[in-house]
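First the structure, in the form of structure tokens, and then the observations on it.
Take a look at subunit A:
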Amino acid sequence: MQIFGLYNYWIVIILMMIGLYVVIASGNLIKKIVGLNIFQTSVFILYISIGKLQGGTAPILVEGVTSYSNPLPHVLILTAIVVGVATTALGLALAVRIYGAYDSIEEDEIQKQDATS
Partner candidate 1 sequence: MRHSISLFVFSFAVWLLLSGYFESLLLVLGLASCAFVVWIARRQDVVDHEGHPMHLRPMRWILYLIWLIGEIVKSNIDVAKRVWSPKLPISPTLVKVPADSDELRQVIYANSITLTPGTVSIDLTDATITVHALTREGALALETGEMARRVHGVGRAE
Partner candidate 2 sequence: MIRAQLPVLQVVIPLLAGPVCLLLHHSRLSWGLATSASWVALFISLALLDQVLITGPISYELGGWAAPWGIEYRIDEINAFVLLIISGINAITISFARASIEHEVNEKRGHIVYTGWMLYLSGLLGIAITGDVFNVFVFLEISSLSSYLLISLNRDRRALTAAFRYLVMGTIGATFILIGIALLYMMTGTLNMADLAARILSVSDTRTVKIAFAFLTAGIGLKAAVFPMHFWLPNAYAYAPSAISALFAGTATKVAIYLLLRFFFTIYGVEFSFETMKLDRILLPLALAGIFVASTIAIFETDVKRMLGYSSIAQIGYMVLGVSLVSVTGVTAAILHLFNHALMKAALFLALGCVFFRVGSVTRGDLAGLGYAMPWTMGAFVLGGLSLVGIPLTVGFISKWYLIVAALDQQMWWLAVLVLISSLLALVYVWQVIEVAYFGTAGDRSVKIKEAPAALLIPTWILIIANIYFGIDTSLTVGVAGRAAQALLGTAS
Partner candidate 3 sequence: MQLLIDILSWITILTGSFFVITGGIGILRLPDFFTRLHAVSMPDTLGIGLIILGLVLQAGFTQTSAKLIMIFLFMIFTGPAATHALAKTALHGKLKPKAMYKQDEESST
């Protein structure tokens, strides 16, 4: 039972780590941003998992329901999603500009160009 109760979290952790792997390993700037998004989305899932309550329903009050899931993580994640998309937008804009300046969005090529210039 112990194992089963934590299983959910473990999968989420694996997802987060895949995202992190993509961020670190990938030399392509846009791929890095995609990785960041996966990483962040998985953290969101972690939060929402915290908020889930056995037998609870969505925290919109109606007559006759007494058990609601925890609304606080939802609020936090709403904010975090916005932060995520803001970072994505800015990061991609930078990537586009980098492509304009270097004609490449591969990290190794950019470093090469910086070294020679």
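Following the convention adopted for this analysis, a contact is a pair of C-beta atoms (placed from the backbone, for glycine too) under 8 Å apart; a residue touches a chain by one contact, two chains touch by 3 or more; residues count from 1.
On how the list was made: all candidates are chains of the complex that A comes from, given by their letters.
In this text the structure is predicted, and so the values were computed from the model without any measurement.
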Touching candidate for subunit A, same complex, options 1, 2 or 3: 2
Of subunit A, residues touching candidate 2 in the complex: 16, 20, 23, 29, 32, 36, 39-40, 43, 46-47, 50, 72-73, 76, 79-80, 83, 86-87, 90-91, 94-95, 97-98, 101-102, 110, 114
